[in-house]
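Input: a single structure, listed below in structure tokens.
All protein chains but one are shown at their positions in the complex.
== chain A ==
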Amino acid sequence: MEGQKMFVQIDQNDLFPYLLVNIGSGVSMIKVDGDGKFQRVSGTNVGGGTYWGLGKLLTKCESFDELLELSQRGDNRTIDMLVGDIYGGMDYSKIGLSASTIASSFGKAISENKGLDDYRPEDISLSLLRMISYNIGQISYLNALRFGLKRIFFGGFFIRGHAYTMDTISFAVHFWSKGEAQAMFLRHEGFLGALGAFMSYEKHGLDDLMVHQLVERFPMGAPYVGGNIHGPPLGDLNEKISWMEKFVQKGTEITAPVPMAPPGTTGLGGFEVPSSKGDTLRCDASELNVGVLHLVPSLEVFPLFADPKRYEPNTIDLSDRSELEYWYTVLSEQLSDLVDKAVASEGGTDDAERRGDAFARAFSAHLARLMEEPAAYGKLGLANLLELREECLREFHFIDAYRSIKQRENEASLAVLPDLLKELDSMTEEARMLTLIEGVLAANIFDWGSRACVDLYHKGTIIEIYRMSRNKMQRPWRVDDFDVFKERMFGSGDKKPEPHKRALLFVDNSGADIVLGMLPLARELLRRGTEVVLVANSLPALNDVTAMEVPDIVAEAAKHCDILRGAAEAGGLLVDAMINIQDSSKESPSSVPLMVVENGCGSPCIDLRQVSSELAAAAKDADLVILEGMGRALHTNFNARFKCDALKLAMVKNQRLAEKLIKGNIYDCVCRFEPAC
């Protein structure tokens, strides 16, 4: 609407019934009542073929796209008869028709002594587009009304992400429904039929496909070729790199100015005035990209949402232009450092250099594309942007750019862990809990995703920074629910509350963050009799610890701590410690388990609509969720509400986010506790 794309989250359980309007050569309107249950209820022969066919006859355009592009510069007032033309510039307000309403499409072509050559092809194309889009919108709405359908999805090649077409259809639906119905469009609009045909192959599994099992990825070529397919797919890495290298010239084209629609032409006519932001929309940019859908059958929806329908992972909406620009700058600035790290992680070979270079180009192109059309890849949140970067690295076979850094930091942190545990054990239970939370917040300072922190690394050793950070901890924190949390843990007065049954700890970075922050907290929970599940990334992202790495860290830590050892054994983490099992069974036979599960993603943030089935299973018995770190507790999920208790812990290492989210400053801390909904 009005030139803005709003992505709609569809609750699967509330998807049906809907009206699917597929606009190909003709238009089919299909009422979909459920999987496999549908009926073609209507249609119209005035569709994409009519637009192209008539358009070709009238304008001599060679291609559909050319015709669409023409319409961008058109003014339909020269050909359409508007209400104002009939009423001498006045509205026919009694029946709600404004002067700019089209009374008769092409109606002006009758009253003047002009031939086809006297009209601008641009105007003809726009008139035609308006006529057909409007008509489809109207008939669709009437059919939706007839069957009481709330939603209308428009798909098919006619739309092509074209802003005017979508605007006109939206406007028609909005107009006729008096605002009660809204037209929705599908990014993969042109591929519905082909996708359905594909699905019909897979009568062995894909039928039950759920949205959370599909992950959409945008391959490196996406910014250049849009949704179109050019040439054969690029198979191996080498082809990808050389493709990227070849297109380095072409890369300049996407940022080069494309002729914009002259202001004032876009908002006219239609049915009244669909106010496309004519001066900001660019015809090529408005085309949406279609990514590759990766089927990951093991993904599920996190089961602990208080209200799954209302869950939105991203806290910061990047449709805010200034926000997008900020992150564009941040990511661009970090790029060279990231490339260095990535190349170093692969041994700094010539091959690694070349891949690093190609990665930088590909990712820059993605960024440029998104700056141009933020909705190109679907609804854009920071989580998507950060994940895109990781995906892009993986595409050029950088498996784990921070591998060596993570190793080094883990070792350094594990070395000081015994002292920390000793210090903690000397405290009272309540004092210890505060110290532990402080420790988590302090240790969260290590973050290679934060520019400020990277600068810190150059100034001191990891342990020095951690100490400094801890010393600076001063309550109250900027967001400080610690007392509420403490009361939940220890109660007030005589009444001792039951400890949590199972806690999910979403861990963030390697090194001090997990070793000196989250692990001691996990240990405390275990000591209180709460089962602990450490939830870590499936794939590397920045210096985030992965589910593959956590067991090693735990095993190392367990050498210095009986509690951890017992729990790790009970949780099956220490498979190679057969001898110890006997010992520990003597010491603490009833030890609650410590487990590790992967979260199913490879991004510094987490979209809880798509988590691993392991995590979903582990979550079923959980009554406490602890989200730690900026990516998982602030950038995403800050506003998420859960059915169980939730603790969100993070140090804000970004001035802008601090101001925006908590009206604070960089290095402020967030300790947000939300009792079960």
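The rule is simple: a residue touches a chain if its C-beta (ideal position, glycine included) is under 8 Å from a C-beta of that chain, and two chains touch if they have at least 3 such contacts; residues count from 1.
In this section, contacts and distances are computed from a predicted model.
The listed choices are "CCZ1 homolog, vacuolar protein trafficking and biogenesis associated", "Auxin signaling F-box 2", "Pantothenate kinase 1" or "Sodium/potassium-transporting ATPase subunit beta"; the UniProt protein name belonging to the chain that is not shown reads "Pantothenate kinase 1". Interface note for the absent chain: among A:Leu116, A:Ile399 or A:Ala415, the touching residue is A:Leu116.
From the set A:Leu19, A:Leu68, A:Ile102 or A:Ala401, the residue in touch with the chain omitted from the display is A:Ile102, counting the whole complex. Set against the missing chain, the residues A:Val21, A:Ile79 or A:Leu417 yield one that touches it, A:Ile79. Although one chain is not displayed, chain A still touches it through residues 24-26, 40, 42, 44-50, 52-54, 56-58, 60, 64, 79-81, 83, 85-88, 90, 92, 94-95, 101-112, 115-116, 119, 124, 131, 134-135, 138-139, 142-143, 145-146, 176, 271.
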